[in-house]
Every structure is written in structure tokens, then in C-alpha cells.
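Shown here is a partial selection of chains from the complex, left in place.
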Amino acid sequence: MRLNGVFAPIPTPFDDHDRVDLVRFRKAIARWMAGPLTGLVVLGSNGEAVLIDDDEADRLIVAAREAIPTSRPFIVGTGRESTQATVRATKRAADHGADAVLVRTPGFFKGQMTTDVFVRHYTTVADASPVPVLLYNFTALTGVNLPVAAVSRLATHPNIVGVKESGGDIATMSELVSSTPDQFNVLAGSAPTFYAALCVGAVGGVLALSAVLAEPCMRLLELANAGRHDEALALQRQLMPMARLLGSAYGVPGLKAALSLVGFDMGVPRPPLTPLPEAGVTALREALGKFEVIPA
Amino acid sequence: MRLNGVFAPIPTPFDDHDRVDLVRFRKAIARWMAGPLTGLVVLGSNGEAVLIDDDEADRLIVAAREAIPTSRPFIVGTGRESTQATVRATKRAADHGADAVLVRTPGFFKGQMTTDVFVRHYTTVADASPVPVLLYNFTALTGVNLPVAAVSRLATHPNIVGVKESGGDIATMSELVSSTPDQFNVLAGSAPTFYAALCVGAVGGVLALSAVLAEPCMRLLELANAGRHDEALALQRQLMPMARLLGSAYGVPGLKAALSLVGFDMGVPRPPLTPLPEAGVTALREALGKFEVIPA
Amino acid sequence: MRLNGVFAPIPTPFDDHDRVDLVRFRKAIARWMAGPLTGLVVLGSNGEAVLIDDDEADRLIVAAREAIPTSRPFIVGTGRESTQATVRATKRAADHGADAVLVRTPGFFKGQMTTDVFVRHYTTVADASPVPVLLYNFTALTGVNLPVAAVSRLATHPNIVGVKESGGDIATMSELVSSTPDQFNVLAGSAPTFYAALCVGAVGGVLALSAVLAEPCMRLLELANAGRHDEALALQRQLMPMARLLGSAYGVPGLKAALSLVGFDMGVPRPPLTPLPEAGVTALREALGKFEVIPA
């Protein structure tokens, strides 16, 4: 399974009664599918997966599967804190049509999350999963780190096909590439360092930024692949303000607000999350001003 | 509701097939209830709550309620990442007989967890809860901090009766006491600083250490309350090695191993957690050697 | 050498031409010596020692020695990054009349500062020092930690008589006391946790707060020593706002501004440090309002 490309980790719309809103969800997916994105990730961190219960997750997956053509990879986030819950969520996602699953590290019991524990957890999940598994390290949110040594060991599992590394450390990204087989997909999760990650061998990215600015993100990848480094670097710099704003400070509320500014309707975040304050919306509007984005 | 005293946050036993083991659970509670502990906390962090699904939680609460006499406070952990899931878990716990709920802060979306967000979250939960609510700050595991300013505002809510602060910072503990009403229960969660917390006004503690060494923990509280500071300090020092070992490094596996050493049978942790390595068990055995603990 | 008591780590006055101002320095010392403080520390962190050259240091030590009666301990900060420079500074301080030296850990080469390295460094210094040596751990500023294990080993050296621990971690403070001989002086450096430190066995403190509020700091120590814990705790709480403000956020500029508010004239900080902004002065004035401090 080759995952060269740019994948948008899409948010989940809620209505004013704090319920999952499948109508808005389908409509948004249709719009993304009219653009150039390689594929979509549903129920990732930006999908507020930790705020969503299992029944809601099932309905979202079914709806997404219907809206995403089979020609584009449809990836579902299924990480849970316990191994058995992760296995259950993974099987359900596969049953409902996921092409692959993206499995965030467990992270609550930080002191116990050793390399051996990660290897055992992911091996159990990958053994049980009907579809290919992507590892997923997001230290800024989970508080734990999936070490390169663990990824290197897990990369030999026939059902583990890649890793999404959300940290911006390029030395680590480089080591992930060099310590895994050539066909193993190393995907960047940090938009501010996307170009640098491509320089050191990442094959693509799972970028919230690409949900808002799909075209420039795809173009950056193409420029880097074509060896047009000066143009790629210039584009990365142009993207930097938006890349920064959609990082941890603004989070999901920022992503939903930015999507609203370019014509998507993703509703409000689920409490305890709250909509982005007006000052944030203004900053996003200004940063977006540099791009030609035609609201649908 | 006065919570002066020492509460044990008890672990959840699993059998060899990774299932909740209610038989072991009831037996262990009966043994704790034969001792001097003020009360118990079920489904807290040490209860592996994040690894347990809602149906399992219901059965554990029902079983605990049957085994705990009404004369002793029975507290249930009900914190979830979303506000609505926390409300649901809280109502179910109350329906099943909890005397109070202990509600850990949400913490996944770290950048968005502001004082206002915490106040809104806990206010919604407390408004909806049929039983009194305890706030619960555990920065080392959640990666977010519930600020004193948030606790101070929430302490005026008629259904919020206290806070468990798991950090060892004594200046913060002191400020929690001085910025909340007199009847508000400030409980310490860090055993290495339990005596110091009592010195600055905490009324008691929720201490994993007390699940293993109930008598010395209760005695420390009594000595401090009686103004016998030299004896309290000496006892705190005697407890220090065990207090350190049951902290974040050994975690739940350490607590289960220590309980096993004093005659409890709590089974194994749930994967991805694994049993404590033998070197850890040896360290615990040595630290326990200083105490007269007669296995039941 | 017994150091039970409260020591003020006094700032160094500079004139408007960025020169050490010995006239202001002598005058300020005279005023402190009219009060109840146990003794003074010159050229500590709050004395801007890292901004002062060796000649200036010599003159400050000579001036302080003349102004401080021999009945009160006069301690000089002599820590440097290299062992040989620390030895030289220590000998000079002793030659010029210091009763003891306070030796901050070296900390620039963080990765290399192991327990063994600290033990070797302090042993060389203590072997060469004509006067007793106090260890000094200030992790927030140096970025390195002097481990309890290092202090415990060094406490057996006949010329090492104590430690100033500037961190507020009470479990560490307690372990410092219990892992060193009875006559070893454990001194607290963190005002917000001064009372808690006394509870667990510290014999006194080196507190910037005491340069401003000498009487309440001395009284807190006396109350704790007399077992009047309720009064001590109440006083600690009263001191808390000022204790917080004089911590790392306001630093030396804050200490100089606070001293100015109570009638001392300490001039301005040395560049790159700048005087405290007006908002900070206002906050200090308000926090000081609760105390009766009569400007000289």
C-alpha cells in the first residue's frame, strides 16, 4: 500500500444540540472530493475522536465510505487507550469500509509506555486488523513518544504499512525514513516542517492545513518530488503563517473556523471545546488573504 | 459533605482473559473495609478507568456499592474527555449508588483547556450531577493543569465539594486551601508530600499508598491533626520509599504488585499495561519490609 | 556551624553609569543590620553575581564585612563554572572576611553534570576553602539539579556544612533532611514553601523575601520552631502574594523595586537587566500594603 500524497484529517461537524451532524459531514466530504487531495482521514485527532462515542463513530465511518470514491484512500482513526478497545474499533472500521486505520499511541499511563509495550500493543492490533495499519505518534497531545526504535521493529510487520509522525523534529523524521524499509510510508503531520520532511524522505503528509488549502499542499509535494526545491521552499514559506495558526494553539476550533472562512460548514466543536474567539478568526482571515481560495 | 480522611483509589482486577474480575474485586473491597480507611475511590486513574468500557464500569460500581457500607464514602471516578460523556457517566454512577464523583479534567486538547473552559465543563457536570462533585487535577498524567483560579471559582458551586490535587507542589496546595471556602475539601493525591499538604491545610488524601499501607497513612493524618508534628514527620519519612515507588514510575502495575505482596489478589493490569518487572517487585518487597503488614 | 535562621540574599546597587555603588551598599546593610535578620548573603543570585567581575566582587565583600557585625553570619556567593575559578573566588572571599561561602552548582554543560562530577567539584572546593562551604542548588536558573544523592555524599565532608535548596519541592526537601547528618544545615530558598520546608525539617531559609519583610519571615520561623503551626500557616498565607511576586517572574528587578517601596535605595539592575516595569511596581505596592513596613 503506497500512501504517497497529502491526506486531510477532517473535522467532525456537530449541530447546535451537540450531536454529530451527518448531513454537513457528507456535504463537506463531497466538496473535498471535488479537489485534488490524495485521500481523507476520518476520526483522527482533528476529528475530535476522543469526544465521540462508538455508535457515533460507526455512523461517521459509514457516511464517509459512501462519500469517498474507492480510488482515494479512506483512513480511519481507531486508537484507544486499551489494546482490546483498539482492536474492536479497528475491526468495526474495517467492517464499515475503511481502507486503512491510523492508530494513535495510548498515552495515559505515561511512565509505563516503553518501546516493548508499544511493540506489543501495535503487534496485537495489526495481527487482528483486517486492513493495513498506520502507526501514529503525536507527542504534543499524548505526552508520550513512540521511539524510532519501536517504529523500526514494527515496520517489519506485514500489516503495518506506515507511520504518521506529528512532531516537527526533522532529525527524527530522517531517522524514521532510514530505519524502516523503502516501501514503509513515513508521513509528516506537522505543516510548518512539511517541506523539510519531504527533503529527508517523507512520502507525504496528513495535514490539517490541507483541509483548508488543498491545492497549495498538493503542489508543494509535487514541486519537492520534481526536485524544484527553490519553488517548494518559497511555497512552504508562503504557507507558514497558516501552518502555524492551525497548530496546537488554535487546534480543532481553529480548523473549523478556517474551513468556515473558505466556505465549508463544519458547525461548532463539541464541549468542552468552544468556538474560536473572534481574535483568532481575524488572524486566520488575514493569513488566508494571501491565498486564492474560492468559497464553493 | 466532609471528606476529612484517607481514601484509597483502588485498582480494578482483571483475569487472565483480560476481563473485569468481579469476584476478586468484591473480596479485595471486603478486606479494605475490615481496616481503618475512611473510604474508597473506584474507577480513578489507579482503577485503570481509561481502559474500561461503560458496561464494565457499571458492573464495577454496582459491585462496589454492595461491598462498601454506607457509613464510608464511596466515590466513583467519572471524568471523560467530552462534557456530555462525563455527564452521562456521572449520572450512571449516581444511579448505581456512588456517594460522590471524582471528575478528572479533560486533557487531550491541551492548547484549548483554559480556565474558562474548565469552569464551563465542571459547571455543566455539577449542575447535572445527582451527587456531589470533586474536581480532580492530575497534571503528570493529563498534561494539563487545573489552575487555582478555576478551582476558586468552581468552589462556590453548591454541588462541588472539593478537589483532589495530585501534584506535589505545596505552594499550590496552600493556595487551593486559602482561595476556597472553609468547608471545601482539599485532598492531597501525592503521598511523598502528604504530611506537608496537611501542614498547609489539606483535610486528607486520596493515596494509592493507603491501599497498601492503610494504617500508617491513617495514623499520619491523626498525628498531624493532633499537632504531633515530630511524630508525623518521622512517619512521613518512614513512608517515603514506598510513596516514591508507587508514584508514576511503577504506576498501576506497581500498585497491583505491592498489593499482591501484602496479600491482596488484584490480578494483572489490562494491556497495553503489563505486570511489574521482577526488579520492581524486589524493590517494593524491600521497601515494604520496614512495615508490619500481615497478609490476610 | 549552625545556620538556624533567616538570611537575606541582598542585591548589589549600581549607579546610573552601571558601576557598583558602595555608598548605597553600605547604607543598605546598615539598615538591615538594625533589624532582626540572622545574617546576610552577598553576591548570591539576587546579588547579580554573574554580572559582576572579580575586582568589583572583592570591593563588595570588603565593604560588607565592615558593615556586618561578627555576631551575624556573613556568607558570600562564590560559585563559578570552572572548579579552579570557584576555588580562587572562595579563597578571595575568605581572605576578605567571609564567614562561609555559598557555592552554586556549575550548570552550563548540562549533559555532563552528573552526581560524580558534582561530588568531585565540591570536594575540591571544600578541600581548598579556608571557610565552611554551603552547597547551592537552583535548578530554575541553572538548568541542572544537584541530586539528593550528591548532597548526601558531600554532607560527610568536614568543611561542607549545609545546602541551600531553591526549589519548592517539599519531598526533595524532606529527603535532603533525612539523608544528611543532624548538624547539616538544610536551608530553604523558596519563600512560597518556606513554612512547609520548616515542617519537614529545614532549619531556616535564604529568602529574597526577607530582605523586604524581615520581621514576618523571622516570626514565621519562630512560630514553626515553637510548634505554633496554625499561626505559622496563617502567616505563610499572608506572605504568599509577596513570595510569589519576588519569584522568578520579577527576579532581581522586582526585588530592587520592592526594596525601594519600603525605603531602601538599591539603584537599578545592571544591563541587560532593566528596572521593573510600572505594572510590576503597582502589583508589589498592593501586595506590600498588607504589611506594616515603616520606611527608614
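Letters A, B and C mark the chains as written, and numbering starts fresh at 1 in each.
Convention: a residue touches a chain if its C-beta (ideal position, glycine included) is under 8 Å from a C-beta of that chain, and two chains touch if they have at least 3 such contacts.
This one's a predicted model, so the numbers in the text were calculated from it and none came from an experiment.
J.: Beyond the 3 chains sitting in the coordinates, how many copies does the whole assembly comprise in total?
T.: If we count all chains in the complex, we get 4 identical copies.
Heads up, the rule we're going with is that only the chains that are shown with their structure count from here on.
J.: Assign the assembly's chain-to-chain touch graph to one of these shapes: line, ring, star, complete, other.
T.: Its topology is that of a line.
J.: Which chain is in the middle, if each chain's centre is the mean of its C-alpha atoms?
T.: Located nearest the centre of all protein C-alpha atoms is chain B.
J.: Tell me, please, which chain's centre (mean of its C-alpha atoms) is farthest from the centre of subunit C?
T.: Relative to subunit C, the chain with the farthest C-alpha centre is A.
J.: If you average the Cα atoms of subunit B and of subunit C to get two centres, how far apart are those centres in Å?
T.: Result: the chain centres lie 38 Å from each other.
J.: Going through subunit A residue by residue, note those that touch at least 2 other chains and give them in order.
T.: none
J.: Please give the residue numbers of subunit C that touch subunit B in the complex, ascending.
T.: Residue positions touching the partner: 168-171, 174-175, 178, 190, 192-193, 195-196, 199-201, 227, 229, 233, 236-237, 240, 243-244.
J.: Considering the complex alone, what residue numbers of subunit B touch subunit A?
T.: Those residues of subunit B that touch subunit A are 18, 45, 50-53, 81-85, 106, 108-113, 116-118, 120-121, 124, 140-141, 143, 248-253, 270-274.
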